[in-house]
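Since the structure comes first, as structure tokens, the remarks are kept for the end.
For this depiction, one protein chain was excluded, whereas all remaining protein chains were kept in their positions.
And then subunit A:
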Amino acid sequence: MTAPRRGNLVTLALLAPSLLSAILLLAIPILIVIAFSFAEQDTYGGAKFGFTLTSYRELFQAIYLPIFLNSLQLAVVSTVICLLVGYPIAYFIALRAGRYAGLLLALLLIPFWIDFIVRMSAWMVLLGRNGTINSALVGLGVIEQPIRMIGTYPAVLVGMLYAFLPTTVLPIYAALSGLDGRLLEAADDLGATPLQSFWRITFPLSLPGVMAAILFVFVPAMGVYAIPVLLGGGKSIILGNLIVQLFLDFRNIPLGAAVSVVLLAISSVIIVCYMRVLRSVEEARV
């Protein structure tokens, strides 16, 4: 066997496992989901392949519209809150923390890796009717009766912020830590106020990180479901709950598949937009 052919075989052997798993576990399953979304539900709760738009027609009826809007609203509000809280933290670690930056980053990673369900149960301890916060407030005489916190929309938002804050900080930190400090010194020398140099230099240069943060919060937030059930009492139905209910409770595979396809389409649009904007930002900088 000649050397280049042997080299090609090695390359192929290295590529094969990941290609195989991407095809078997990702591409084919998604194609099956798309096929099922056009299938008909048979009388036994199974699905019969065919081409019908029944599921999509059902989906675009008025009862499902609020679910889409709820999800969209939750994702937008969560993303905005994560950015407002996460940006100053990333800024501090990248530009002010000095030799403590490594430590702060490591600390940030701890909650990121802790079991998701454990993190949510921690918030249930804090927010419960007889939870830590209520009891502390009653004990201090701030309030007379415990406030209902769990099962409310703000509790869901707190859970979302808790789940996605590290994911927000990391990409913004990465963008800010590459910032050339001399730019800020130059702005200072030229008489810019700190606020001016922030808006004219730091913030624009951190935009790729901000966009990555938006991508990493908004897309999963559109499909989230455990947080609203545990902290929000599952009262407002969102796409994630709807998909889980349709598949695991109602066994309505075609409709569940159609909801998943719509969610996938929304996410793909966001991902493509992100890649386009990122490219144009990079080109503008060159």
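The working rule: contacts are C-beta pairs under 8 Å (C-beta built on N, C-alpha and C of every residue); 3 or more make two chains touch, one makes a residue touch a chain; residues count from 1.
Definition applied: contacts and distances are computed from a predicted model.
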item: Absent chain [UniProt protein name; select from "Molybdopterin synthase sulfur carrier subunit", "Sulfatase", "Proton-conducting transporter membrane subunit" or "Spermidine/putrescine transport system permease protein PotC"]; value: "Spermidine/putrescine transport system permease protein PotC"
item: Sole residue of A:Leu59, A:Ala187, A:Val210 or A:Ile243 that reaches the chain not shown, by the stated touch rule; value: A:Ile243
item: Option touching the unshown chain, where A:Ala62, A:Ala106 or A:Ala284 are the choices; value: A:Ala106
item: Contact partner of the left-out chain, one of A:Gly50, A:Pro66 or A:Pro88; value: A:Pro88
item: For subunit A, residues in touch with the removed chain; value: 7, 10-11, 13-15, 17-19, 21-22, 25-26, 28-30, 32-33, 36, 47, 85-86, 88-89, 91-93, 96, 102, 104, 106-111, 113-126, 128, 130-132, 135-136, 161-162, 165-166, 193-195, 215, 219-220, 222-223, 225-226, 229-230, 240, 243-244, 247-248, 253, 256-257, 260, 263-264, 267, 271
